[in-house]
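Some notes on the structure that comes next.
The complex appears here minus one protein chain, its other protein chains still in place.
Up next, chain A:
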């Protein structure tokens, strides 16, 4: 179905960014605009999801150029759901930024860039054109590079160099793959490619291209062995920025993998085997990496990698139920990871350190706040009614159905590693008796902040925690949604029909 308004989530973010640029020097006004803008964006994306849920896949041909010649935007349930999650995370981070970002960073245009980043993310989820996907990826990289370096601390610059080098390399590989694909088929429209690639006789070249896409997206989504840029950079910027990075940046890569490897390349046995091995090793290395870290944010960075492995496992098993599991896990992970980085930021505001060895006694000092923080932490572990459990359940179900014993073992191992790490973190930060930490001069501690800022930081964590709880307790609804998404991914005919209008 054709619908010219599905591009609104993208345009609106650009509009907010432009309005923010006009109020460059007025910091409080910028905060207000950013929060209101994020609220409206949330509303728009909610309407989009409802519309897609009701009327099926929506497509839009930019400039009125008919597919496969123009650039197509497609909103199926998967895209619309991810756009909604992006908007939710965007709102939370925007509110959290009101409380935690220093004025010096706002002066350099923090808020406009944040909204441009969210625009890039929404665009990447909505586009139906592989080259346009590359363009959105570039927008994401450029905005994240600015966000990573704003403030110009030494550690930040060091992290940014690793981050940008690896991501530019990934972009080059991605672009090369697109070029080969275009040479093979003469098309860039993903729905059209789905038909064209299946008809290409040179299967060897198709497989090579598929591997190139796997490497390109693999770097971006931080899978084994291409993940090392992530723990080297995610702990360097302010927590609000880590939150949006940790929640969404790697997930765009996962989204692209899920989309490309269900729509364009249908993986053969060899490719699913490669993806499965990558998934297992990602789970293992991410988990083991997190085990030995002392910096809270580094722990979470490694846990991102570990849990990217779960989503990749869904693709590796390649059945409807396993992909539904991966989608469910994706939904849960975006909310929880965004929240966890904000939690670490809030703890830092209280204590002035991220080091688990130095921290302690948080439960004794802030019992209510600790309970609030327990929600995302234990959702991540996936203790049954909480959100992390259901995705893994579906994944294991899928693995049993395809009798992939090794995968089950690794998923369970990954869960245990996560449980152990979170238990260790909980014991170290919340229960252990903490020594009195020396007050640092350059940090503005929580109790020195204005009441509005305090409320903004706690409010955004509470908001995402409630959503995580909602995902856990409303699992049936999300599960039905993920099953629909998985079925749509496994059978792309409706998608192709909606785009090409056949």
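What we mean here is this: a contact is a pair of C-beta atoms (placed from the backbone, for glycine too) under 8 Å apart; a residue touches a chain by one contact, two chains touch by 3 or more; residues count from 1.
In this section, contacts and distances are computed from a predicted model.
Undergrad: Per UniProt, what's the omitted chain called: "Na+/H+ antiporter subunit B", "Anti-sigma B factor antagonist", "proton-translocating NAD(P)(+) transhydrogenase" or "Sarcosine oxidase subunit alpha family protein"?
TA: Missing chain, UniProt protein name: "Na+/H+ antiporter subunit B".
Undergrad: Have a look at A:64, A:204, A:438 or A:451 and name the one touching the chain we're not showing.
TA: A:64
Undergrad: In the full complex, which residues of chain A touch the absent chain?
TA: Counting over the whole complex, chain A touches the hidden chain at residues 4-5, 7, 11, 14-15, 17-19, 21-22, 24, 60-64.
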